[in-house]
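Below you'll find the structure, written out as structure tokens, and then a few comments.
The other protein chains are all here in position, but one chain of the complex has been omitted.
In this document, chain identifiers A and B correspond to the written order of the chains, with residue numbering beginning at 1 in each.
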Amino acid sequence: MKKKFDNVDRLYKVFIYVALITLAISIIVPVAWVFMASIKENKEFYSNPWALPAGFYFQNFINAFEKASMGSYFFNSVISTALALIILLVVSLPASYVLARYKFKGKRILNTLFMAGLFINVNYIVVPIFLMLMGWDDTLNISFFLDNIVVLAVVYASTAIPFTVYLLSSYFQTLPKAYEEAALIDGCGYFKTMIKVMIPMAKPSIVTVILFNFLAFWNEYIIALTLMSGSNRTLPVGLLALMQASRGKAEYGMMYAGLVIVMLPTLILYIMVQKKLTQGMTLGGLKD
Amino acid sequence: MNKTKEKRRFIWICLAPATILFTVFMIIPTINVFWMSTLKWGGLSANKTFVGFNNFITAFQDMNFIHALQNTILIIAVVTVITMALAIIFASILVREKIKGQNFFRIIFYIPNILSVVVISSIFGAIYDSSNNGLLNSMISLFKPETWETIQFLGNQDIVLYAVIGALVWQAIGYYMVMYMASMSSIPEHLYESASLDGAGKFRQFFSITLPMIWDNIRTTLTFFVISTINISFLLVNALTSGGPDGASQTVLGYIYKQAYNNASYGYGMAIAAIVFIFSFVLSFILNKSTERDPIEL
């Protein structure tokens, strides 16, 4: 009897490992393949695409940086992403905190409004945003709002507010009341309590928010394509152009090098913060 | 200073920046989408004609739009069911079982979610390649005789949508798995211990403890599934098949672009955008209401 039970248990374990390993392989192999392809010479692409690279052909990366000016796009992406994250946190943290922990008139309406914002898709509001910015430029007779990396960052931050406020306020709701009360009794003002006591306690959630939005901003290309009409491209927009160019010319190595250049920063950030990720993902129920 | 007044000031100072940015860059543009949906306009010139609800009436008679909407609904349904099931199973394995390399698996599974859609479509372009060099086709041909015809993952109109779904599930599992893990790990251990003493096996424990305890979380993710699948399926299809062959994998957002740009019908595209907005809102609302359960007493 006992033996049979052991067998079933062992079978179950084997099954679990097979499932886990299969999924892991299905992820590792394609990603590794992109890395491998990025160091292949062009002629290698016409033989079996799953063959290992013959050597380390670093020229692909040099080409991507020089010919396709991925270097300056990279810089633009870093600036717009970093700036957007800062703006997003500065405006969202206080709002989420207040929405989660204070009672006031209009709270329900605001909550509903932010919740409805989750359903707005940037793909179709991007042109209206563009027309609005252009209208501002025209009214003020300046040329400021378009093709401006700071404005791009503001738009990024704004479109991420609903989701961020939702995540952060869900987390704030789980924090015990005692800390706040103690701080207020100690004579801390509202602002000080929020900044010194409550926000540091939300650190896991903040890390999650940073990661999610970093990924969203870094990989975004539809807004960037529309609002940045000049040479101020961001990395994903540059990558798209590079891909179109390399298909015609069959410069596959350079194309995959471009993919790696886009992918690497996200991988590095993820590995750095992955431990905190599970802690910060506290989701509240959606209330209408 | 008056305490309530100070408090009120604090509340509004905290809320103002987020509310203003949100209003200016999301609500006003959305209102504009609704306004433009009543225009006959090509998008490039100043020739605009107000046509009222004509665009909406046209949309519901436009078989291509209906087809794209059906595709999107199918994608949402299948991606949600498969991804959710797999994500919950893998999450509960990683949380409940003693597994070697637990951390390793957790880290790896999330990776597809951090990749740009451009990268994902390149990867799946190579996986689904219809020649013998395609990853899937070359693997299948190992088990099949010489005469084996390669599968046209992206060329067969009956398969292409499922090929797209495969890629979407691949990229979403890790994301939802981490979400479910977060809420599973907060389930108190003693519940499992007492259930175990009562003789409940692993499966019983899963259905009577794990699932009910993360139910609220599951309901919330339903809304995320609706929102993100509409968005990502568009980006992926756009890069992988451009909606083809002959519209077989077209999504509603893709159809907006096709009409607005390729058919010089920008106002019509915005009418479809308005429909998509309302559709996703209503669908999430229905899902949310229909999954309501009484909260569990601990």
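One rule holds in what follows: a residue touches a chain if its C-beta (ideal position, glycine included) is under 8 Å from a C-beta of that chain, and two chains touch if they have at least 3 such contacts.
Note that contacts and distances are computed from a predicted model.
S.K.: With one chain of the assembly withheld, which option in "Carbohydrate ABC transporter substrate-binding protein (CUT1 family)", "dihydrouracil dehydrogenase (NAD(+))", "MaoC/PaaZ C-terminal domain-containing protein" or "phosphoenolpyruvate--glycerone phosphotransferase" matches that chain's UniProt protein name?
M.R.: Checked against "Carbohydrate ABC transporter substrate-binding protein (CUT1 family)", "dihydrouracil dehydrogenase (NAD(+))", "MaoC/PaaZ C-terminal domain-containing protein" or "phosphoenolpyruvate--glycerone phosphotransferase": the hidden chain maps to "Carbohydrate ABC transporter substrate-binding protein (CUT1 family)".
S.K.: Touching the absent chain in the whole complex: find that residue among B:95, B:136, B:177 or B:240.
M.R.: Going through B:95, B:136, B:177 or B:240 one by one, B:240 is the residue touching the chain not shown.
S.K.: Quick one: which of B:50, B:104 or B:207 touches the chain that's been left out?
M.R.: The one listed residue touching the chain not shown is B:50.
S.K.: Using the touch definition from the top, which of B:11, B:59, B:79 or B:209 touches the missing chain?
M.R.: Looking across B:11, B:59, B:79 or B:209, the contact with the absent chain belongs to B:59.
S.K.: Spell out the interface residues on chain A facing the chain that's missing from view.
M.R.: With respect to the unshown chain, the touching residues of chain A are 42-43, 46, 127, 130-131, 134-135, 137-139, 143, 146, 225-227, 229, 240-241, 244-245, 247-250.
S.K.: On chain B, what residues meet the omitted chain?
M.R.: Residues of chain B in contact with the hidden chain: 39-50, 54-55, 58-59, 61-62, 64-65, 121, 125, 128, 130-131, 149-150, 152-157, 239-248, 258-259, 261-265, 267-268.
What we mean here is this: only the chains that are shown with their structure count from here on.
S.K.: Centre to centre, by mean C-alpha position, how many angstrom separate chain A and chain B?
M.R.: 15
S.K.: Could you please specify the touching residues of chain B with respect to chain A in the complex?
M.R.: 6-8, 10-11, 13-15, 17-19, 21-22, 24-30, 32-33, 36, 43, 89-90, 93, 97, 99, 104-119, 122-124, 126-127, 129, 133, 135, 138, 170, 173, 178-179, 181-183, 185, 202, 216-217, 219-221, 223, 227, 230-231, 234, 253, 256, 266, 269-270, 273, 276-277, 280-281, 284-285, 288
S.K.: Report the residues of chain A in contact with chain B in the complex, numbered from low to high.
M.R.: 12, 16-17, 19-20, 23-24, 26-31, 33-34, 48-50, 90-92, 94-95, 97-99, 102, 104, 110, 113-114, 116-121, 123-125, 127-129, 131-132, 154-155, 157-159, 161-162, 165, 189-191, 194, 215, 218-219, 221, 236, 239-240, 243, 255-256, 259, 262-263, 266-267, 270-271, 274, 277-286, 288
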